[in-house]
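Shown here: the complex without one of its protein chains, the others still in place.
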Amino acid sequence: MSEQAVISEVPGVFYRKPSPDEPVYVEEGQKVKAGETIGLIEVMKNFYEVTAPADGTVKAFKAEEGDVVDAGQEIAVIE
Amino acid sequence: MIKVLKPGLQTTVQDNGRNGYYALGMPPSGAMDKFSFLAANLLVGNDENAAVLEATYLGPELEFQTDAVIAIAGGEFPPKVNGQCVPLWTTLAIREGDVLSFDFVKQGARVYIAVAGGIEVPVKMGSRSTYTLCGIGGFEGRALQKGDVLAIGERTGPSPVEGTAVPVYLRMKFSKSNEIRVVMGLCSYRLTEEARRKFLSIDWTVTPDANRVGYRFKGEPLDFVPRKQPFGAGSDPSNVTDLGYPIGSIQVPSGIEPIALLHDAVTGGGYVTIATIISTDLNKMGQIKSNETVRFVEVTLDEAIEARKELNAKLDEIKQIIS
C-alpha cells in the first residue's frame, strides 16, 4: 500500500475535533473516504476543513490538537 | 472572462479604496498591501487604481476564457499556469483556456492578481473594492465563490512586454518577526508610563483573529492611568466616550490583546486608541500571518512622512524600469 500525506493548504491552528467537547473526527487506524473531513484549521476567525485526499486508513497524525501549522505542512498520513 | 474554478480562502476584488465616506461610517476597504497591488497593476499597464484580485493565505484557481496579460505580486504564493511554474512580479501572457493556480503560501499573507484592463465590476461610491460586512462593491459584495465568472475591463493602454519584471531588490520582503512603525498619540495619555514602555518593547504575536477588519495580538496586559470614568464613556478603564478610529489605529480593549484596525475596520467606537501604524507600514502589516510576531517602533510624524517619500521613490523606480 502506498502512503499519502495530508497537507494543510492554509496556515493556522489545527484541531482534530469539531468543537472542544466533541470527539475527534477520526482516530488513528480508522478508515476514511476521499473528501472526508479529518480536522479543522482555524484561520481568520473561520474554520477551514482538512479532508482526506484518498480512500484509506489514517496511519498517523503528524500535528497535535492546537498546533500552529504552516501552509504545506504534513498533518497526517493515509495508507 | 475569467472563471473561478476554486475560490481560495478569501479572494476579493480590491482597488485603491473607497475614500471620502469615512464620516458615514464607511471604511475605505481597498488592497491591504498597496505596494504589491500597485506593482501588479504597473506590470500589466493598468491605471494605478484598476481593480485586481486579492487572495489571502490560499490562492484561487482561475480559468481564463480569453487571451490576457496578467501579473502576480505580493506574498510568495508560487503561481502555476497549466501546472507549470511561472514567476511572481513579472508580466505574463495568458492564452485562452489557460488555468492559473497556486502552490501553498511560502511567505507573506496576500497575493495580488492584476489583469490588463482590470477586473470589471460596478463602481460603488467611487470604488470597485469589496466591503463584505455590508455587501458593498466588488463581485456581488462578497468574496469569490466557485463558478463565479469575472469580466475583464477595457484596456487603457499597451502592456509592458512579456517577461518584464520588478527587480528582486524592489520587491516586498517578508519575515516571521517584524518591526511595524507607529506614531504614538490619540488617547495614549490613558497608558501608564510602564504600559507605554511595554507596548513598544515586547514582541506581540498575531492571533488567528486577523483579517481585513483588523489584527488581534497576544502579549502582556497594559495598564491605564487610574481615573474616575468620564460621563458617557462606560465603566471599563479602557472605555472612552465613543470616538473615531483612524485606519491603522491600535486599540486595547480592557487592556488586553491590542487590536490594529485595518482597511475594513469599524470607523469608531468606545475603546481607547493609543497609536497608529504609519501608512507605509500598513502594506507590511497586510502581509503578516497569524503566529508571526510584531514589535511596534515609535517614529515621529516627520519620519512617517519621510517613509512615504521613500516608498514613492521606490514606486517611481519601478515605473522607470517597466516603461
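By letter and in written order, the chains are A and B; residue numbering begins at 1 in each of them.
We take it that contacts are C-beta pairs under 8 Å (C-beta built on N, C-alpha and C of every residue); 3 or more make two chains touch, one makes a residue touch a chain.
The working rule: contacts and distances are computed from a predicted model.
Q: Can you match the unshown chain of the complex to its UniProt protein name from these: "Carboxyltransferase domain-containing protein", "ABC transporter permease", "Xanthine dehydrogenase family protein subunit M" or "Iron reductase"?
A: "Carboxyltransferase domain-containing protein"
Q: By the document's own contact criterion, which visible chains does the hidden chain reach in the full complex?
A: When the entire complex is considered, the left-out chain reaches B.
Q: Of the residues listed, B:Asn49, B:Gln107, B:Thr207 or B:Thr267, which one is in contact with the missing chain?
A: Missing-chain contact among the listed residues: B:Thr267.
Q: Given that one chain is not shown, which residue among B:Ala114, B:Val240, B:Ile288 or B:Ile322 touches it?
A: Answering carefully, the residue with contact to the hidden chain is B:Val240.
Q: Quickly run down the residues of chain B that touch the omitted chain.
A: 19-26, 133-136, 141, 182-183, 185-189, 230-236, 239-244, 246-249, 266-270, 273, 276-279, 301, 304-305, 308
Just so we're on the same page, only the chains that are shown with their structure count from here on.
Q: Just how far, in Å, is the C-alpha centre of chain B from the one of chain A?
A: The separation of the two C-alpha centroids amounts to 29 Å.
Q: Under the touch definition given earlier, write down the residues of chain A that touch chain B in their complex.
A: 7, 9-13, 42-45, 48, 68, 71-72
Q: Name, in rising order, each residue of chain B that touches chain A in their complex.
A: 9-10, 56-58, 103-106, 208-211, 289-291
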